[in-house]
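The complex appears here without one of its protein chains, the remainder shown in place.
Read from first to last, the chains carry the letters A, B and C; within each, the first residue is number 1.
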């Protein structure tokens, strides 16, 4: 994943909010692109599958899928073919988000499949132990998100700073090439700065921006302290 | 679902073949549109989620999703929000395809959610009993596909005609408003004609057309006997 | 299932409470047996898989499994082989409990497999529509449990009497041989009486008895009004 070098990294997970669906998704992606251009921060967006194509064509920031299935092309009605999200314009994918967890062997298979297609991989994990496990599988990124803080408004970088620090340390002991993000409860500039200060290279976030009254303003605030 | 009145109905399930992904999906949808226009047959296409948007914008035949998740908008990373496939341009959805089976309560919930959004529903089933069960849930269509014949090249309408006949009868005893399709092994004009003669209103098919040397020619052959 | 003729029927689902595990499960089953003998009410118990063997050997009331997998004997590590629960002493099984829902085709397959082994079938459902769907599959019993009332202490027979009545009517329109139970929030003699008065043949219940200070006394109270 040569194209994702700059830090900090902000991955905006669109999840399945109406505020980030269809036209709203496109608008949010354009706001993200503007903030990325204005500030130089590396902002990526992870819209719903159905919105990847139009967003990838209309904005010039990296677009990720929210999940891929580890299938080969064929008879798999309703599944997410990695080749299809790539052709639509995605340059990477989340894997094992806490809202879309997959089996251990699938994480391994998804990383290998993504690598073979040139897609970046962001494996989401829930604690230090599973972050270390994910690191052995050699993804581009591990994003740790304590599930109890997701959507809570309580930032992991403040509520559980030691988890972020220890995750960074443990992952780098196992595999120094893996880059660490953190998430859960992140929404402000202070939250992002704290995440960076703890050794992570950025954040994965969603509702704190998507559900803000003015998402562009919220994004500008998010990146204002770095 | 007022727009789907004419018969016979041909639903082309794109599954996750490379031959029906991205550019290939668009090309296949355009071929389907041409055959529909030339012959008056009601052809619908069910591409991968990621391809719904571009196909719905570029062709003028009904586009279906292959599956929807029965979720409300919110934090459901990686899921298929019905509102999102609708906004992308889908006018209906397959539900419970044998390659993407769902729990009984989800079939019921998916039909109700689709109804509330004005999306047509095609519930796939594997035998007479489950077809009857599906009929009680009041979908627009039930498509019976004996799993052992899917992708076999052996058409259900010839291999097990009594299953199609009895399914039509059993469904109409329970709910006369439900329209019956059949599938599995269908690829030729004779197969479709046999399906219609047995009381179904059309077919659901995939590999017989998608993997044909010339899919447009295969579609023309499919609808040539009716 | 010739042996389950008398009404009313009370199925006590042991779920996975510690109060109904191991020695506690055996004690609860013996209390159930005593109440059944004292009152003539047909009480059945559905303990965890691991407790079926010892309970079936030590009590003389029907023992049900909480779930079976629709597999054939073979390489299915960790699955529930119907033949195994039968040999352990179960005479029937719950299917599709709201805490262990299965796909539509599995309900059908589980009923057929259970029938072939002489196991009684109790399909759990969540509303009138899915109850009607289940009835087409010809189980011995359908047990309707509105999920929002499970464990609530608010009895379905009082909170939503029309659901019980309409479910009974709808099921019998489709398949008069299917016997209807109801559940969710049931714990007292009034609840059971109301359930019978609404046309059901009994109840499926759990926490109202299992977590009672004195389960035997709670069971005696449950059957005191009929």
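Quick note on the criterion: a contact is a pair of C-beta atoms (placed from the backbone, for glycine too) under 8 Å apart; a residue touches a chain by one contact, two chains touch by 3 or more.
Predicted model only: the values in this text are computed from it and were never measured.
Considering the intact complex, the chain excluded from display touches A, C. Looking at A:127, A:152, A:188 or A:224, the residue that reaches the missing chain in the full complex is A:127.
Interface residues of chain A with the unshown chain, by the touch rule above, are 96, 98, 101-105, 107-108, 125-127, 129-130, 132-138, 174. Touching the omitted chain from chain C are residues 13, 15-18, 21-23, 46, 48-54, 66-67, 71, 73-81, 83-85, 87-88, 94, 97-100, 150-151, 206-207.
Operating definition for what follows: only the chains that are shown with their structure count from here on.
Interchain contacts link the chains end to end along an open line, per the touch definition above. Our note on geometry: chain B versus chain C, Cα centroid distance of 37 Å, whole angstroms. Annotation for chain B: residues touching 2 or more other chains are 98.
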